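Every protein chain of the complex appears in place save one, which is left out.
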Amino acid sequence: MRRAMLFKSNKWWLIPAFLLAVALPFFVGAYRLQIFIFVITYSLLALAFQLTMRVGLPRFDVAAWWGVGAYTSGMLMLKANMSFWLTLPISVLVSVVLGFAVFSVSVRRGMMVFMMFGMVFALALQQVFGSVKFFGGWGGTPQLPPVTIGSYVLNDKMWIYYLGMALLIFNLGVYQLLYKSRIGRAWSAIGSGLRLASSLGVNVVGYRLANVLVGNAFLALAGSFSVVYQAMIIPTTYGFQQSIYVMMYVVIGGLGFAMAGPIVGALVLTLISESMRAAQQYQPIVTGVITVLIIMFAPWGLLGVLRSRVVSVLQRLLSSRAALPDIPSSLGSPASVTAEEPGKDA
Amino acid sequence: MRLGKRRLGTLVLGVLFLALIAGLVACGGEKSTESTTGTTQSSGGAGATGTSAAGGSGSADEPVLRVGALLSLDSIQGVEMKKWLQLFAKLYNDAGGWKIGETTYRVEPMFYDVGMWDATKSRSAVEKAVLQDKVKYLVCNWGDIPAETLSVTEPNKVLWLGLDFVDDSVKPTLNYAVRAQGLFFAQGLFYYICQDYIKQGAKSVLVVCPDTQQGHVGAQLVGATATTAGMQVLDPIFFSADTADFSPIATKIASQKPDAVFFSYVAGASLINAIGALKDTGWKGFILPGELDGETLNNLVAKVGKEYVEGMETGSYDPRPVEKDPQTLNYIDAYQQQYGDWHSEGCFWIGPWFIFEDAINATQSTDVDTLVAYLTSSKKGVRTLTGYSQLFARPDLQNYKTVDSAPGHYIGVVRDGKFEYLETIACKDQYLSSIKVYGLKDVYQKYWDEYGYPEFPDQPARLDFSDL
Amino acid sequence: MLLQVKDLWVHYGRAEALKGVSIDVPEGSIVTLLGANGAGKTTTLRTISGVKRATSGEIWFEGSRIDSLPPHEIVRRGIAQVPEGRQLFLSLTVKQNLLMGAFLLKKKSEFMHKVEEMTEHFPNLKERLGNRASDLSGGEQQMVAVARALMSNPRVLLMDEPSLGLSPIMVKEVAEIIKSVNSMGVTVVLVEQNARMALRLADTAYVLEVGRVVLSDRAGALAQDERVKAAYLGGRC
Partner (left out) sequence: MTLQLFLQILVNGLMIGAIYALVASGFTLILGVLQVFNFAQGQFYMLGAFATYAVASVLGAPYVVAILAALAAMALLGILVYFSIIKWTLRYGFFHTMLATVAFGTIVGQAAVLKFGYSTAVVAAVVDKTLALGGVSLNSGKLLVLAGALVVMGLLYWFMRTKIGVAMQACAENREVACLQGINAGKVFWVTMAVGCALCGVAGALVVPVLSASTNMGQLIFLKAIIVVLVGGTGSMAGALLAAFLVGIVESFAFQYVESFAPLVIFALVAILIYFRPGGLLGKPLPIPGQ
C-alpha cells in the first residue's frame, strides 16, 4: 500500500538514490569520499540559498553564516573545551539570534537591499573573523580538538560521511515539512508575487524573516559539520566567492527544484572543479562558460532539461500533459514587453 | 525558435554530462594505480614511490618518482613554482631519468591547487595527493594551510617540505614535516638593512603590513629586528589586503613622521601604489620594500622617478644579477629556453626542491623514513637558486631535530633606477641574528652546549656566536 | 474598419485572461469596452498596444496585421494609449513627459510645434511645463497623460479608465476632452468603469465578462438594455 503510494507520488527514484548514497562509502576511496563530504556541505549551503529564493530573496551571505556556525563550534571547543555535540545547538542559536539582528534591518527593505546588505555584512564579518585576535586572525584558529562520541574519536571518513548524510536528510525533511505546511504555502505565495501575497493577508516581512532564519539555522549546522572534518577554521574559506558558487550550484541544478536542484548543482560543479585540480587557472572560465550556457539555453537548470526531456518522451508515450515547474515569478521582471519578448525590440 | 532552444538545451545537458563523466574519471582515474600501489605498499612495506606500471602489470616501463606540490595556482608564486618543478623534472627526464641507488626513475611532478589559504581546498588537495594518487613527497607547498595538510600527511607518512608562517609545521610532535622554506631564521635580511640605514642616519621606523596572517607575523618580526638593531619602532600600520588606494595609508604614515618605512609582505601593485602615495604626501626617508623584483622596480621607477627610490635596499629574490654559481646560471638558462621569458617570483620559494634533491642524492634512497632521518639531522647548507639554505633545530619549541630552515638571500640596492647586488646574507647571520632578535640566546646556548654548535657554509658573516 | 480584433486569446501564466475577444473599431468613432474588474478590458488594450502578447488571434490595423509588432512600432503606426491611472513619469517634468510622448518625432521643431498645439488645447498646462509631474493635481495629470499620448499624432487613442479617481467635476471635464479629441479626427477606444459616462460618449459599446464579449451594440441601444442597466448603470451616478 505504502509502496504503491510512493510510486504513484512520482518519488520512486528516492529509494535508489538513498540506497546509492548509503552504499557509496563501500565503493569509493577515502579521497573521493571526502569529495562527497564536501558535496554534502555545499548542498547544505545551496539548500539554504534555495530556501530564501522561494520567497524571492537571493542571498549572498551564505558563506558568512556558514562561517558563523564553524567559528561558534570551533571556538567553543577550543576555548571552553565543550563537546562538539553541545556546540551544535549553540551555533544554531548564535546564528539565528545574530541573523535576527541583521535581517530585521534588511528584510523589510525588500529584495534589492536585502541582497546588497547581505554582501556588505559578509564582507564586514570576514573582517571581524580575520582581524580580531580572539578568532585567531587571518591565519585561522589553532588546530581544533577532534570530535568524539564518548571515547570514540570521529575521524573515520565513512562515519563523517554518514553524519553529513544524516544532516542532509534531516535538512531535506525539515524543508519538506515546512514547504508542505501553512508556512510553506505562505512562502510560495510570497514567491509568486508580493502583491498577491499581501492581498491574501500574508505578513510578508514576518514570513520572509522566518524563512531566512530557518536557512541560517541550517547554515550554522553546516558550519559546525565542517568542523568535524576540518583541522582548523580559516576566515578566507568563508568568503564572498563561495557565496557566488553557491548561487551557481542552485541555478545549474535547477531553480525550480527545491530539494534536488541544489544537490545536483553542488555535485556537478564540485566534480568539475575537482577534476580540474591540476589546471585550476582555467576552472573559473570553464565554470563561467557552463553557467552562461545553462542560463541562456537551459534556464531551468540541468534537472529542468532532464525533466522536460523525460516529460516530452512520456508525453509522446502517454500523450498526457505535464508542465515544468515555475520559477518564482517575483524574481522575474515585472510584466513588461521587453522582458517577455527581448528578441523583438532591436 | 522554441524547438531550436530546446535542442540546444539538450546539447548543453549532453556536454555537461560528458564533462561530469570526465570529472568522475579524472577524480577516480587513479583507481588502477591505487590498487597497484596498495599491493606494493602492503607487500613491500616501504612503498617508496608510485611505481605505477612496473610492479603491477609487469610492463618494462621505468619506475616513476612522483613529486607532489600543493600550490596556489591563483598566485604568481604558485604558477612560477609549477613552472620550475616542471623544468626540473624535464631536465632529469631528458637526461634519461634520476638515478637513485640502483634504479633510474622518471620524475613526474604532480600539482594540486589549494586556492589561497582555503581550508576546504587544502583539505581536498592534500587528500587527492596522499590518499588517491599515493604521492609520498609534497615538496614546495604554497598557499596551503599546514595545520590542515599535516593532519593528512602525518598519519600517512608523507614527507612534507613546505613553508608556513606560524609554527604549525615545526612542532616536535610531527615526524614527517620539514619547513624547508622557513622565515623564522630569516631575520638576517632585515638586520643587515637596519644596520645600513642606521649608519645613514635613520632613527625611527614604521612598519606597514597588509592585514593578513603573514602581515601580522611579518610586522612582529620586522619590528623586533629593528628594535634589536637599535631603531625606535612606532606602532605598525595594518591595511586591508585588497587596498588599491593607498592615499589614506600614506597620509597616516606621513603624519607619524618616521625616518624609515618598512613594508612587509607588500609587493607588486600594492608596493608601487604605496610608494607612489608616500611620495605624493611629500614624505622623504628610507624605504624598505617587502619584496622587489625587476619588473616591479621598473614600474616603480616609471611611477615615482628614480630619485625617490635611490639607495633603497631590499632582499632580492632574483638570482640573475647577483649569482655567479654555474649551476644556478644553467637553471636560469634552461628556464629562459623553456618558457621564453623570465619571472623571478618563484626563485626563492622553490628552495625546498633543492633540499629534497640533496636528501635523495645523499641517501641514494626513496624511502621516506630514510629521507626524514637525513633531513632532521642535517649538518650542512644546500645550494638553492638564491644562495645557501640550511636546516636548523628549534630548541625553543623543544624540537631538537633540524626542521626549520634559514633561507638563502641577497641584499640589493637601487642605484640610478637599477637594482645592484650589495651582498649575500650568510646563513650564519640569518641564524644568529634571528636568535638575537627573538632574545632566545639562553635556550639556544643550552642546546649548543648539548648538541654542539652548527656548522655553516663558508661565507663571510657579520655576526659570530660571541656577538649574541 | 480601422482597427479590428479577431478571436483574441491571452494568457497570464496558465490563467486565461481573454477567451476569443473580437472587436471592430470604425474610423472616427468612439468605442467603449465595459465590464467588471478582471473582465479583460485592460488586457485587451495592452494586447492591442503590444505590451502583452496574444496566445492566438489577430489584430488588424489599417489593413495590416500588427499583433506581432513591438510596442514602439505599433505607436509609430498610429495607436497610442493613455494607461490606467495616468502613469506619468513622476520624476520627469511635464515637458519631458511630452517629449517622451513625441519620442518618435525626429525633429525638435516638430516637437515644439506639437507642444504649442497641446498648450492651446489644454491651456492649463502652459505654465506647468517646467513642473515635475508629481506636483500636478489628478486632473492636470490626466490632461498631461492625454496630451502625451496625442504627441505622437495617433489615429487611434486607447484610453484606460480616464475617470478613475477623479472628482465628478473633473470627470465631466475628461468627458469633454474625449469628445474634443474625437472631434479632431482621432478614433477613441475607451475602457471605463463609469458606464454611464462611457455610454453617453460612445458610438458602439462592448460588454466583457471573464474574458468574453457577452454583448455588443450601438451605445444608445445598450444603455436601454435591462441587463446592462442592472449590472453597470444601477448604483452609479
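By letter and in written order, the chains are A, B and C; residue numbering begins at 1 in each of them.
In this section, contacts are C-beta pairs under 8 Å (C-beta built on N, C-alpha and C of every residue); 3 or more make two chains touch, one makes a residue touch a chain.
Just so it is clear, the structure is predicted and the values come from calculations on it, not from any experiment.
The missing chain, though absent from the view, touches A, B, C when the full complex is examined. Of the candidate positions A:Leu14, A:Leu98, A:Met119 or A:Leu196, contact with the hidden chain is made by A:Met119.
Among A:Leu177, A:Leu200 or A:Ile295, the one in contact with the hidden chain is A:Ile295. Of A:Met77, A:Met248, A:Val268 or A:Leu306, it is A:Met248 that touches the chain left out of the display.
One chain of the complex is left out; on subunit C, the residues touching it are 49-51, 70-72, 75-76, 80-81, 83, 87, 89-92, 96, 99-101, 103-104, 148, 152. Mapped onto subunit A, contacts with the missing chain fall at residues 53, 56, 58, 105-106, 108-113, 115-117, 119-121, 123-124, 127-128, 131, 194, 240, 244, 247-248, 251, 255, 281-282, 284-285, 287-289, 291-292, 295-296, 299, 327, 329-346. Annotation for subunit B: contacts to the undisplayed chain at residues 75-76, 79, 211, 237-240, 242, 244-249, 251-252, 255, 268-269, 272-273, 276, 279-282, 295-296, 299-300, 302-303, 305.
The definition used in the following text is that only the chains that are shown with their structure count from here on.
Ranked by C-beta contact pairs, the top pair of chains is A-B.
Separating the centre of subunit B from that of subunit C, both taken as means of CA atoms, is a distance of 75 Å. The distance from the centre of subunit A to the centre of subunit B, with each centre set as the mean of the Cα atoms, comes to 37 Å. Averaged C-alpha coordinates give centres for subunit A and subunit C that are 48 Å from one another. In subunit B, no residue touches two or more other chains. Listed for subunit A are no residues, as none touches two or more other chains. The part of subunit A that touches subunit B in the complex is made up of residues 28-32, 34-35, 38, 41, 127, 130-131, 137-140, 142-143, 226, 229-234, 236-237, 268, 271-272, 274-278, 280-281, 283, 290, 293-294, 297-298, 302, 305-306, 308-309. In the complex of the two chains, the subunit B residues touching subunit A come out as 5-6, 8-13, 15-16, 19-20, 22-28, 31, 34, 73-74, 79, 110-113, 115-120, 123-125, 127-128, 130-132, 145, 147-148, 150-151, 165-166, 168, 211-213, 215-217, 238, 240.
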